Structure formats: structure tokens, C-alpha cells
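Notes to accompany the following structure.
The complex appears here without one of its protein chains, the remainder shown in place.
For chain A:
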Amino acid sequence: MSKMHVKLTVNGKQVEGLAEPRTLLIHFLREDLKITGPHIGCETSHCGACTVDIDGKSVKSCTTFVAQVNGADVTTVEGLTNDDGSLGVLQEMFREHHGLQCGFCTPGMITRAHRLLQENPNPTEEDIRFGMSGNLCRCTGYQNIVKAIAASADMLNAQKEAAE
């Protein structure tokens, strides 16, 4: 099958490659770019393990062709680590509040939570539960994920306040 040239920004870096028109973004990320944080859990958009951030929106990369996002700015969980290599706020709070167990849903969870907190910096528990309902977790029962996201919101707001 003939291939097309795609160019993306992934986690702040320019990348390019050849991909069949039918190549899914998740496979391009995982197989071609070796960015294996986003996972494949269902291939039907239900579980959210493949969630990435594209131009400021949470997107399920298992049902997105890479051709559809040519030129886009993509962020995966790998891009949420601090520049000095330390854990980002969400990553740290997920660890602090035991918001993960097997870790398979975690990259999608954290990437979605990152966007949720941009959309709504002061979410209630209900906002978090609704806003995260496109991401499934089989291990934690969500209670500690909700706690981790609420704690992240507090910490990010405090950081913002300190910076202002």
C-alpha cells in the first residue's frame, strides 16, 4: 500500500515519517516513534488507555488515523515529565495518592487529567468523575485517581498563584 509523508510535533519535537493512509495514530506513535506510553486496551475508543493530547484536546489515538492529524501538536504522557526528569505534578500526585496499580491505564489517565485541569482548573469531585469517564481503570476503583487529580488541581493552582 502506498505511503504518505506525515509531519507532527510530538512532546515538543518535530517528527516525520511515512505511513499508510490507514495507519492509526497509536501504531505510528508506538511502532514508528517508539513512544510506548499510550497503550492499546480496546481499539474501539472505550477504554482510553491510548489517550493523547492533540492541539489542546483529549483524543483516543486508537481510532484516529495519523493522516488525520498531520501537522498537529501531540502530547503523550512522556511529555508531561518535567524538563529536569522529575515527575510532573499529576505524575507525582498519582504516585502520592496510590492512583495506579498495574499502570496500564495510567498514561491515558494522566494525559486526560492534564487536559481536564486545563479545561477546568477547579473541578469538583463530580466534575472529575464525569471528566474522566472516558478512561477505564480495572485496578483502582477510581477513588484514589479522583483524589490524585483533586490534589493536582490544588497544587497547580498554588503554583500559579505563587508565580503571579
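The definition used in the following text is that a contact is a pair of C-beta atoms (placed from the backbone, for glycine too) under 8 Å apart; a residue touches a chain by one contact, two chains touch by 3 or more; residues count from 1.
Here, contacts and distances are computed from a predicted model.
Would you kindly match the missing chain to its UniProt protein name, picking from "YwgA family protein", "Carbon monoxide dehydrogenase large chain", "Co-chaperone protein HscB homolog" or "Xylose transport system permease protein XylH"?
From the choices "YwgA family protein", "Carbon monoxide dehydrogenase large chain", "Co-chaperone protein HscB homolog" or "Xylose transport system permease protein XylH", the unshown chain carries the UniProt name "Carbon monoxide dehydrogenase large chain".
Which of A:7, A:57, A:138 or A:160 sits in contact with the chain that's absent?
Touches the omitted chain: A:138.
Return the single residue from A:25, A:54, A:128 or A:151 that touches the missing chain.
A:128
Just the residue numbers, please: which parts of chain A touch the chain that's not shown?
20, 22-23, 27, 30-31, 34-44, 46-47, 49, 76-78, 80-81, 87, 90-92, 94-96, 98, 100-107, 110, 128-130, 132-146
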